[in-house]
Each structure stands twice: as C-alpha cells, then as structure tokens.
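A single protein chain has been omitted from the complex, and every remaining protein chain is retained in its original position.
In order of appearance the chains are A and B, and numbering begins at 1 in each one.
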Amino acid sequence: MGAGPVRLTRIRLTGRGGQGIMLAGAILADAAMRDGRHVTETQEYGPEARLGATKAEVILSDAPIAFPEVGQADILVCLSRDGFLKYGGRIVPGGLRLVEETSVSEEALDRDLCRFPWRERARHLGLELTMNVMAIGTLQAVTGVVSEESLEAVIRERVKAAYVEANLTALREGERLGSGVRAPVVSPEGKRREGSRHGFNDLQ
Amino acid sequence: MPKMGQSVDRFLRREMLPTVWCPGCGNGSIAQALAMALDRLGTEPKDVAVVGGIGCSGRTPFYMATNALHTTHGRALAFATGLKLAQPDLTVVVTSGDGDSLAIGGNHFIQAARRNLDITLLLYNNAIYGMTGGQAAPTTPVGAHTTTSPATGSVENAFDAVELAMAAGATFVARTTTFDMQEMPVFIERALRHHGFSLVEIITQCPTYYGRLNHIGEAPAMLLWERDMTDAQAGQHGGWNTGIFREESRPEYGDQLRRRQSGGGA
Partner (left out) sequence: MALRMTMGNEAAAMGALAAGCDFFAGYPITPATEILEEMGRRLPARGGVFLQMEDELAAMAAVIGAAWGGARAMTATSGPGFSLMQEHIGYAALTQTPCVVVDAQRGGPSTGLPTLPAQGDVMQARFGAHGDRPAIVLTASSVWEAYAATRQAFALAERHRTPVVVLLDAVIAHMREPVEIFDLPPPGRAPWPGSRTTKPPFGRHPFAPFGGGRDPIVVTGLSHGEDGLPTTGSGQAAERILKDSITAIAHDPELASGVEGFYLDDARWAVVAYGITARAAQAAVESLRAAGVPVGLLKLHVLWPLPEAALIHLADRVDGILVAELNLGQLVMPIRAAVAGRTPVEFVGRADGLLLAPEEIGARLRTGSGSVVTEQGGRRDA
C-alpha cells in the first residue's frame, strides 16, 4: 500500500506452543500503542495453536491500518525450528529475520539471517521461559520499532509480579545481544535491498 | 502384557501421526487401549467403525485404521445409531468427550442407553472442555477451576455418567482411568463383547487446561491425581469409583427391530 512516507512495519513472531509467542506479540503491540502508534495484533487460535508452530502478527504504523493481515512480513522473529519451517519463507525479499540460533540448521545459514543465542542466554539467566521477552528486546535494539521505555512499562503491567524482574533482565539481555547488530540490508541473492516499499526506514 | 505391537498396530492409522493432542494428553492412551481391545477381540479394521463427536476426544477416529465417522458436536451417538441399524455386522465404537456426551449430547446419551442398541461408547471424561480451551463441563467437580466458572470455582453439581447411564437403562456400565493401562483395555474389550449399549467412562487427563487451571501440573502429576481421585475412598472426597458396575443381558434394540421386520415375534 502506501509507498509514501508512511512507516508501516509488519512483524511476525513465531515459535512453538508454550514458548510465549502470544505474550510476546501482546507485549510488542501494547508497547507500540504506548508509543502512540497505530497497531493491530492477530494471533492463531484453536486447537492448532497448541501444537507445533504458532504465530502472532503485529502491524505498526503511523497511520490507521486498513488491512490487519500480515501476508509477507517485513520482520520475522523466530524462536523454534518448526516456526522457521512454517513461516520462515513468508517474508518480503530482504526482510529482516531474527532467529533463535538453534531453530535453523546448518544448511539454512543464509547470510542475512540474524541468529541469537536467546535460549542459551535465557537458560543461563535461570528462566528459559523468558526467551520470548529476550527476543523482543533484541528486536527493539536492532530496529527501534518500539521504545525501550514502553516495553518496560508493559512488562511491569502485564507480567505476574514475581516474574517482572526476570523478564526485565531478559529484555535487557536481549537488547544487549541486539545492540551493535546492523540490520542486514543484503538479500539472499546478494543484491542490495532497495529499502522496503513499506517505508522500512527505521532499520537504518 | 499380551502380545502387542504388530497386531495392535493394525488398528492404528500411523500416517495421521502426530496427533492433534497436546503432549501428555490422555487421549493417546485411550486410542492405544481401544486398539488393544479391538485386537484382542480378533476383529478386522474393516469390520469396525469408530464414530467421533467434536472435541479433542472426537478426533480419535482419525487415528484408528478402522472406518471412521467424525460427526458433529454432541450427536455422535445418533449418527452411530443409524449406522449400526443399517449395518448390524459392524462393530460400532463411539468416542466422545464429557461435554460432547453429557452437555450438548446429554439427551442422545440417555436415549441411546435407553434403547440398548449394540454400541460401545467410550466417554473421555477430562472434567473440562479441552478443544475450546478449558470451559466448564457437566462433569467439572464442584470447586474446580475452568475459564467459565466463578473465580471461586465451579458451583454446579457434576453429572455422574455411570449412574446416569444405569438409570437410563444401559446394560454394560464401567469406569476406568488412563492411570490404569492394565484395566482400561480389559474393560473396553468386555464392553465390545457385550451385546447391548455399553458405556466405558474413562477418567483422563487434560494437562493443558484442567491440570494448569487447577494447579495440578503436567501428565505425571495428573495421573497421580487420577489415582487419588479413584482410590477406595473416592466417594468421600468427590472422586470417582471405578469398576464394572453393570453387565446384564436385556433384549438388544437392533434384534428387537429386526424380529418385528421379519414379521414374527417368536
């Protein structure tokens, strides 16, 4: 749609049931709303959502969002292998893919996949379940699509009191992992991406 | 255990695996026990029809290598009634959840028990609605938590499927649990051999909703919960007693109808 100056970013979060993908999507969407942006969030429901790959989709925009479905995402955040297999391909050419390093096998090591040791770090910090929030932290550090302050505020609001600190720690660890990572602008074919037609400028 | 493996495998539709069921769900154990019972019965998959309602439990027919009829919510027994009367040589098994059989299908449940048609109903009682995400079932114990019960726990009295079936006239009535994988296939086999309406209620675990909402835990903890809920003092703490409660011979509905058809009583 608008090839104009409107910044519209379509994000797909995927992983296995139980990894907290729904919560991650909700935190991201809530935080973007706090930032004053237009947001839609859709999730997968039904029995299928309990099995194998699940996803949450968030669209962020500076203008009202007409169509809330993420077909080809601008950004994929992936926590599991089956998530990657099912949704890894549904992304715009040159789109950004932030993936848990164990979710892609060796042969899929595209140059433009950004792999992060979220699981290992979350385990190390003592709560593997926080890897969803860690991934959101990395997403924020790499892209700035959402502000750190809003993420923190939402986590304080949404997460059970006993787990707030662990999640904030995970968020910061995710941000640390992402800081200094330049969002790749090289597509798998090695061509320079021409900036997304969706005004994907916040990646620079 | 009697010879399992090859022959039991005949009754399982491997190509449909993995199942839609959550890890640790009791439904897989019931499907396995049904396959064992059918195997011991010495029948062939082509001579069996498994009829499922709607719900996690209702998906069982997809995993059985038998004829499969996956029907609508609550009405599996009515479909099975038509099927059995039209094709009396088939062994007809119905797999249905507690919501499927006792809420939306409650009337079909008592009517089927009353008619005494030769069908075996496996009633998967996980005390909650699994497929739709943890709402109250007619079997949810008082005080238990579901997404549609008051915050203090369910205030509705629970059905006792066994007593309901007996009152309605079922001629084979039993209850077992997924905790007891020795007993379950034996009861199912007995039910299959029984000529008339048979109910085997199986207390089974839904770790995803019942276990989580009631802070019981995952499958292993839930199996222990089943054991405790069905122990000798079951009646005293709101649990379930198990066993075969009725096994009696009464005229079977199909036989009765056919006798009329061929024009004579005796």
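Note that a contact is a pair of C-beta atoms (placed from the backbone, for glycine too) under 8 Å apart; a residue touches a chain by one contact, two chains touch by 3 or more.
None of these values were measured; they are calculated from a predicted model.
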| item | value |
| --- | --- |
| Residue, one of B:23, B:88 or B:106, that touches the chain absent here | B:106 |
| Residue among B:74, B:141 or B:254 that touches the chain left out of view | B:74 |
| Touching residues on chain B - with respect to the absent chain | 54, 72-74, 99, 103-104, 106, 129, 132-133, 135-136, 138, 147-150 |
| Hidden partner interface residues of chain A, rising order | 1-4, 26, 29-30, 33, 38-43, 45-47, 66-69, 71-72, 89-90 |
